[in-house]
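What follows is a short report on a single structure.
One protein chain is absent from this view; the other protein chains keep their places.
A, B and C label the chains in the order they appear, each numbered from 1.
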Amino acid sequence: MGHFLLRRLFDAVPTVLLVLTLVFAAMRILPGDPALAALGDNALPEQLAAFREQFGLNQPLWRQYLDFLGGVLTFDLGRSLLHSRPVLEMLAHALPFTIELTIVATFIGVTIGVPLGVLAATRRNRLPDSGVRLFSLVGYAVPDFYLGALLLITFSLNLGLFPISGGGEGFWDRMYHVLLPAITLAFLKAAFIGKLTRTSLLEVFGKDYVRTARAKGAREGRVIYRHALRNALLPLTTGLGISLLATLSGSVAVELVFNRPGIGTLLIGAISERDYAVIQGGIIVFALLVVFVNLLIDLLYIAVDPRLRVQA
Amino acid sequence: MSAVTERLDLLAPEPSRLAIVRMVILNRPSTIAAVCLILVFVAIATAAPLIAPYDPLAQSYIKINQSPSWEHWLGTDQFGRDVLSRMIYGSRNSLIIGVLAPLVAAIIGTTLGVVAGFFGGIIDRVISRLVDLLISFPELLLAIIIAAALGGGFWNIVIVLAAAFVPNFARVARAQTMAVRAEPYVEAAVASGVTQLRIIMRHIIPNIAAPIVVLMTLWTASAIRLEASLSFLGLGTQAPQPSWGNIIRDGLNNLFGSPWPVIGAGLAITSVVLAFNLLGDTIRDVLDPETSP
Amino acid sequence: MTGPLLSVRDLRKVFNAQAGFGRPSAGVRAVDGISFDVEPGETLALVGESGCGKSTLGRLILQLIPASGGQVMFEGVDLVHLGTRPLREMRRRMQMVFQDPFGSLSPRRSVADIVAEPIDSFGLAPSRKARREMVADLLHQVGLPSSVMDRYPRQFSGGQRQRIGIARAIAAGPSFIVADEPVSALDVSVQAQVINLMQDLQESRGLTYLFIAHDLAVVRHIATRVAVMYLGRIVEIGPKARVYAAPHHPYTQALLSAAPNPDPDIPKRQIILTGDVPSPSNAPSGCAFHTRCPIAQARCRMEAPELRPVGGGHQAACHFATDHPIPVPS
């Protein structure tokens, strides 16, 4: 058990390093001079020089790389050009909104998706099964921001049941604000998880040990929940990981539609305003979130699959 | 059913491939609908200049944010441009990117996958390491990072989307290659003195083609959706070029006035992506029966 | 060409299981120092249970997997230390028949292309027409109508696919064939057809077989000499009649007594070994069989016995292998 965990932790370090290098390189190969692009064409030469000085752009690349890495380790991500606030502070403010959206969306998505999948698998080729398949087909196709816009139009604009924008203050108000965007993401996740549950269950139904369970006299209910679903958890865990990551990236667009002050809005805003430090910070946060989610899924995997926990 | 056919201790003679195709397509109305929709979509995209009522870029200050009318079936956007024409030209964008990006990704990804899977050793470890890293990133995030670096624009999006898909093709190709390489008929080829290159061409590629083609069809759907998302985020097709994504983006700030541009463009994306997903499932059932759920 | 067609000397193969994180593992000694000769026209059978390394040995001899040590002299040439180009030339003289009828034929290629693969690879067919004639003749030799040439493997039964595999194996006119459990996956009645075919081809084309199998009855029928393997080593080797009549190694005795005989009246002198076949990754010390051997002594744990002659070209690797078979504990 420890061995597998240790290896996963040990793998995470180079991954983070590689990600940071990718981000560092990405920011440095922007077409044109970053200072010019940031300050605009009519910027005065000394302004450009001050900007380069501030961002150390005129130092040798490896020097910039070390400062960059040093900064990340000491949580000093530099200051935002436009809002002259430390990037870290802006990120810290925005992060909770993204996290809560992802968690609520995942919760709703899984609690709808898994039962739907079980329903479809156990009543194969009958109404619920084709219903779930249609639902997942649509779910796979609808772009998240489009669904968000539709829900926004009907529930917020026309019916006025939900706020039109903002993240809300205080627990209940934030929950009130997060619900509609979470439902948007949860709809797509339920479709994905539903289909995945259905396919993994159907695959498990074909396995020999399910037949053994029946031969022992277990009734269908026990066969499904005690044996089949328990084994379907393995592929489901991978599916959950993929869907968590998909929600993270989906949240960017949905935050824009619902005007939520999350990391997504921050990042997209920074990109359009060419605010380097914030872009860099935003991408780093997303990258670290991805690595964290992957680690989380590996831990879940150990809990679910004894073969990883216990050596032969 | 699979357990039962095994249990039959015997292989019933397999129906010819044509029979499967006919059976799968004919008795699935959804597939016929999907194929028709794709054909319509392709027709619109190719004949865009002929059927679009107005020039998609023509602005007019007097007709800003008009709701649908006989003159403008979907109304106009904040620059007075005809939304319907922009949608028609936008389909061109989606089609080309939707087909091009997965194609480019398939070629690069499959080559990497086959090389890693067939030769193994250090090449395999390096490629797999990179693929595992990139695959852990959702496509959209990867696309955003690269788009942020490269900026928008048609060819950049193709590169962005292709780069986002390459890891998936590489991983599928590698897994399939290793599976085929372990088959006795490849060992038989080695024993018959067939050179490695010819083994790849004659045995590996034909036997991994099916899952790759299925992946390409499914990725066409994702490419169209991702292009729309990127354009919506302002990282894809740059204004004033029309794309379904940025039509929705523009339409958002005129939701009060007329939600129709958003609803129209959204519907277009959803139906085309749905059609390609359906097509992908059907192709999988025909080409790769074992893996169909 | 006098002397053996094939002589294997101290052949080894170590599969290094993934060196664990930080702790290099010793690796799995799948083939642990094996030597034997095969005379032209002979059928040497390799018998043993799973994990004994018989399939690995077959692939090692044909250089389908690189050897970790030792020598494989084939027609006077050491294959282990041969360059790729000359080795490729030698492949024409030695071919392989596989166990899995469904995996040994590429699903996407026609029977003609499959059978003609060696012909194409060694450029033996001057023209397309000649190629088709050669394929037709080969199919005829294995009892299949030439009309099946353009069909695909999925349209054939297990037995028919094995015949196609055999046609491919003899296509380039080899002198030596490694048959890796060619009939294990077939039904009894189909098994007989393929065994008879292989014997007919041996007579008509003067083939030499290395026949790998786990079914002792099939081996008794087809082999001229038998080698019994356990955990990567040969524990007994000799002419079939002697090994079956008077097995000298306790493992061979256990194998022969365990194999069910289709005759209810034959008294079962059952030697039932206890425990499981140890895994090759941590093979027991000394004689690998000592953990399950009914007559194991202290010496067996310390010292691995070498093959020693017990008369008439018959050898056994056991400290207590005397010239008469070991008394079987009642």
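Definition applied: contacts are C-beta pairs under 8 Å (C-beta built on N, C-alpha and C of every residue); 3 or more make two chains touch, one makes a residue touch a chain.
In this text, contacts and distances are computed from a predicted model.
J.: Considering the UniProt annotation of the chain absent from this complex, which name among "Dihydroxyacetone kinase, L subunit", "ABC transporter ATP-binding protein", "Heme exporter protein A" or "Multisubunit sodium/proton antiporter MrpA subunit" applies?
T.: "ABC transporter ATP-binding protein"
J.: Based on the whole complex, identify which of C:212, C:273 or C:287 touches the chain you can't see.
T.: C:273
J.: Out of A:58, A:111, A:212 or A:272, which residue would touch the omitted chain in the full complex?
T.: Hidden-chain contact among the options goes to A:212.
J.: Can you work out which residue in C:97, C:112, C:210 or C:255 touches the chain that's missing from view?
T.: Once the missing chain is taken into account, the touching residue is C:255.
J.: Under the stated touch rule, tell me which residues of chain C contact the chain that is not displayed.
T.: Chain C touches the missing chain through residues 49-50, 157, 159-160, 187-193, 195-196, 199, 214-218, 220-222, 244, 254-266, 268, 270, 272-277.
J.: For chain A, enumerate the residues touching the unshown chain of the complex.
T.: Residues in contact with the chain left out: 207-209, 211-219, 227, 230-231, 233-234, 304-307, 310, 312.
The criterion applied here is as follows: only the chains that are shown with their structure count from here on.
J.: Express in whole angstrom the distance between the two chain centres, defined as the mean CA positions of chain A and chain C.
T.: Those two chain centres are 54 Å apart.
J.: Whole-Å distance, chain B centre to chain C centre, using C-alpha means?
T.: For chain B versus chain C, the centre distance works out to 49 Å.
J.: List the residues on chain A that touch chain B in their complex, please.
T.: 15, 18-19, 22-23, 25-27, 29-31, 137-138, 140-147, 149-150, 152-153, 157, 198-199, 202-203, 206-208, 211, 242, 245-246, 248-250, 252-253, 256-257, 267-268, 271-272, 279, 283, 286-287, 290-291, 294
J.: In the complex, go through chain B and note every residue touching chain A.
T.: Within the complex, chain B contacts chain A at residues 1-3, 133, 136-141, 144-146, 148-151, 221, 225, 228-229, 232-235, 248, 251-252, 255-256, 259, 262-263, 265-266, 269-271, 273-274, 277-278, 293.
J.: Write out the stretch or stretches of chain B touching chain C in their complex.
T.: It is residues 11, 13-14, 183-185, 187-194, 198, 202-203, 206-207 of chain B that touch chain C.
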